[in-house]
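The complex appears here minus one protein chain, its other protein chains still in place.
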Amino acid sequence: MRIFITLAIIILSGGTLLAQQPTPPTNLKVADFVNDAGDRLQLTWNLSEDDPALDGSDAEDASTEDVPAELDNPIIQYRIDRQTSGDSEFEEVGTVDAGIDEYVAKELEQQKYTFRVIAIAADGSVSVPSETASGTPIVQWIDKSKIAFGIFMLIVCGSVVYFIEMAKAGRTLNVRKIAGLEAIEEAVGRATEMGRDCLFVPGIQDINDIQTVAGITVLSRVAELTAEYDAGLDVPTTRSLVMTTARETVEGAYTAAGRPDLYNPDNIYYLTDEQFGFVAAVTGKMVREKPAACFYMGAFYAESLIFAETANTVGAIQIAGTAMPSQLPFFVAACDYVLIGEEFFAASAYLSGEPQQLGSLKGQDVGKFIAAIFLIVGAVLMTVGEFISPGSEGEGSGMFREVILFIKDGLLGN
Amino acid sequence: MNTIWHKLADLDRRWLFALTFLAIGIPLLTGVVLPQKVSPMVVNVFDAIDTLPEGSSILMPLDFDPSAEGELQPMANAFVRHCAEKKHKIYFMTIWPQGVGMIQRQIALLKKEYPDYQYGKDYVNLGYRPGYEGVIKLITSDLPKLYDSDQQGTPVSQIPMMQGIDNIQQLPLIVNVSSGDPGLKQWVQYAATPYDSIEIVGGTTGVQASTLYPYIPNQMIGMLAGIKPAAEYEKVMFEKYPEIEERPESNLAHIFMTSQEVAHFMLIAIIILGNLVMWKTSGQGGRS
Amino acid sequence: MKRLVPIVIASIVGFVLILAKFIPPIQSWEENVVLWFDILAVFAFVLGGGNLILNHLKKISDRQAGWGFSVITLVAFLGTLTVGLLKIGVPPNEKYLDYVWSGDYQAEGSAFWWVFSYVYVPLASTMFATLAFYISSAAFRAFRANNIEASLLLMTALLVLVAQTSSGPMLTDFIPDDSSYAIFKVENIKGMLVNLFNTLGTRAIMIGIALGVVSTSLKVLLGVDQSYLGGD
Partner (left out) sequence: MKQSTMVWIILTVIAGAYLTTRVVQYHAGAVYVAPKVMTDEESGRSVTTWSQVPDLEKDSPGVEFSFVRTLGIWVSAFFTLAVFSFLVGDNVIYKIAESIFVGASAAYAMVVGFWAAFMGIFVGRLAPQFSRNTFMPSLEPDVSPNWLMLLPLAMGIMFLWRLMPAGGWISRWPLAFFIAVFAGLRLVSHFEADFVVQIRSTLLPLIVFAADGSFNLKASLWNSTMVFGTLACLTYFFFSVEHTGVAGHISRVGIYLLMITFGVGFALTVMSRYSLLIGRMNFLLKEWLHFGGTV
């Protein structure tokens, strides 16, 4: 009888014995995943001894190229099993590749979960499970890692709001002239004299791009001018939503200028969503209708130069404003006036003529001032750091290093 | 006053167009190849893929369309060949609708040059999802939420290499090839910057490059900007994997680079000529 | 109602989404909203497409100059729309052959795919490629060293252009890599221009733009800038 039982055990377990059951991962720990919505747990463990990643780190000096992996049956994966409290069964919830010693369990409720990890070898044999570990996800209502960032943002946003309020209260704020803005009126005037249209392109992005919104604000001012001068205005758009928004804006501007009779919604139209379909239609229009003034205000891509060169051949005055750094060189080279980056956003505030909008420019200056202070203080501190500890890339050592790291990773970290 | 300079000042720009046409077309027909000198950035990008252990998982978003093929196709080819040589698993995806066709070209290349590569095991085509950078934000924390099936509609539960992939933080490297927004910039902003575990290298057009340099090296390992670095990448790759050089069209960037060479010198000549015209006819110079 | 409500909506959702950055449990809202925008954009197509059709119909009925081209545009538009929406020639998904509508709308061999590959792609990429020509003409016309700013732009561009060729760097190959003059090698000058000067300029522009975006966004959220709402 005993012989049979022994035989049976040998036969039954034979496969696994021959395949050398891999050693299990150890020291499984389950912790709350920090700064999340309370639906995740962080699992960590020590790798199985049969993990090739461990092998590599053991034999660091051996040239890995000639020596084949020493393991006959290396681990290829870890399987993670989960037991929901109350349930008796463990269920597989995920796998990670060998060499990885962590896993984030997701889409959990706020209750207790128990986990175990099993190593799987190349031939498919599995280890015995690791010891189990449990944890409960906790909701974090505030992401603590972002507090410093939040305060920083609050200061900059706060100063924008502060200056807007100050301007509303009637304080006069001095803001320097922005070259190119007077040119807008000049260009509309010239178009009127020549009896030709003004062409306004509010970029090629949808209304969800802030540059398009800023472009629409500039359009509002240009439309007021064309209404005053009774010049033609032509606004092709590449998005339906931009078309409807631009119509609202232009209608408002014509009403504000006291010429609602001149407003014609057909002049603000949708062409196509496709970038170059739009380019083909707009350049075709330029060549045939020869606008006297062209405004490009918004997000632009490759079309910048095609527009600028084509409009040039028909002798149009061109004024561009964009925050696309890659297109600025082309506008700078080929247009008469260009609003560079931040100037473009500033222009919309400047042109509105409303004092509270100018307040926002002061707020932006505070932001730049803070940036400048950071750059100067940072440079000085880090230079000191170099003297304290040469070759430390300015981080210094000891207490000093703590200060530098606080600025870099605390205040300016992500 | 009707000197040759004045005539040149009124030069019909169509002559310049014709010149450009010839400068690009003729070298392309001859197929001449010029030697390349490899820059350190290219080596960094190459090493990012090469030093990963064999069989690593690589996310390869191809966010460009046919209009950028002339510039990006050679480097996309090089990246795919390199990954296949290293037996990396490739996860293709795109946030550009037209990117789907670009992925198909790479799959055709894999089928032709690496017949052993199996769909679902060694590479997968996750296809296009709308939502601009929203897609990137979502898959950094939850991949299956958006990608519950591949391009063919096969549920990810039936694709072996998708097992255990919950988000792209689990993939050791992103290799992005992009020609605009949303593209490499958004991958850096929404994936590589907030998550320390996500490493990224990219291939992009020369245009995009200048706005992306500030992200290197803190937010991005490196990038190939345009045809020249792509040709250098080919050179590094040929040195390590000489068998690739034997295949037809594997030196596409080298071939294209010859046309670039001629075009650049033509442009330099045009600029100098334009300035000479200005000086010689000065008094009426400046922009007209 | 006409102005107040939209401004209140804008303030509330805008600030909630800013806060979402700091409050993990509501971060998922953002993902939904991004999806919703795409859905709204589809609704907006009704207006865009309607506008396109009306515009061209008007040109045709008025017999405006070039009305024949409006006919072509309309035919191309309606034709592409029909084959695309009806999935004409799209084979079903290979795993679900019984589901006639299951195929990918861009599947190879379908009518929509044909329009995409043989009409849209060549037109778009050729349009894009015409830039090469415009660069040449702009270089001749506009790249003139008539003041310090323009000269700087020009000299930098010329240097980088030379360095971007294969033979450019060979011009200074006679300078050994380890000599103290190595910084004058073409590729090193280019490296300095690209990595130092380009980086610092772009950084300043980016910092400025970030502030511009911050203040423009705030103006929208606070209702200071209402131009997108138009008149009453």
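Quick notes on this structure:
We call the chains A, B and C, going by the order they appear; numbering starts again at 1 in every chain.
Keep this in mind: a residue touches a chain if its C-beta (ideal position, glycine included) is under 8 Å from a C-beta of that chain, and two chains touch if they have at least 3 such contacts.
None of these values were measured; they are calculated from a predicted model.
Shown chains touched by the hidden chain across the complete assembly: A, B, C. Across A:Ser127, A:Gln140 or A:Ser326, the single residue that touches the chain missing here is A:Ser326. The missing chain, though absent from the display, is touched by one residue of A:Ser85, A:Thr383 or A:Ser397; that residue is A:Thr383. As for the chain not pictured, it touches chain A at residues 149, 152-153, 156-157, 174-178, 207-210, 213, 241, 244-245, 248, 270-274, 276-277, 280-281, 283-284, 287-288, 325-326, 328-330, 332-333, 340-343, 346, 361-362, 364-365, 367-368, 371-372, 374-376, 378-380, 382-383, 385-387, 390-391, 393-394, 407-408, 412-414. Across the interface with the omitted chain, chain B contributes residues 14, 17, 20, 24-25, 28-29, 31, 67-71, 73, 97, 112, 128-130, 148-149, 153-155, 188-190, 193, 205-207, 209-210, 214, 218-219, 225-228, 248-249, 256, 259-260, 263-264, 267.
Residues of chain C that touch the chain left out of the display are 1-2, 5-7, 9-11, 13-18, 21, 30, 32-33, 35-49, 52, 66, 69-70, 72-81, 84-85, 91-99, 101-102, 105, 107-109, 112, 114-133, 135, 148-150, 152-161, 164, 183, 193-194, 196-211, 213-214, 216-218, 220-221, 228-230.
The rule is simple: only the chains that are shown with their structure count from here on.
Shown here, the protein chains touch in all possible pairs.
Set against one another, A-C and A-B show the most C-beta pairs in contact at A-C. Averaged C-alpha coordinates put the centre of chain A at 16 Å from the centre of chain C.
Residues of chain B in contact with two or more other chains: 13, 67, 210-211, 287.
Chain contacts: chain C has residues 124-125, 127-128, 135, 137, 141-143, 202, 206 touching two or more partner chains.
Chain A contributes residues 35-38, 139-143, 146-147, 150, 156-157, 160-161, 164, 206-208, 210, 213-214, 216-217, 219-220, 239-241, 243-245, 247-253, 255-256, 266, 269-277, 279-280, 302, 305-306, 308-310, 312, 323, 325, 328-330, 332-334, 340-342, 344-346, 348-349, 352, 354, 356-357, 360-361, 363-364, 367-368, 371 to its touches with chain C in the complex. Chain contact summary for the complex, chain A toward chain B: residues 77, 94-97, 99-100, 104, 106, 276, 301-302, 313, 325-326, 336, 414. In the complex of the two chains, the chain C residues touching chain A come out as 21-28, 37, 40-41, 44-49, 51-52, 55, 58, 120, 123-125, 127-128, 130-131, 134-135, 137-138, 141-143, 153, 202, 205-209, 211-220, 222, 224-225, 227-232.
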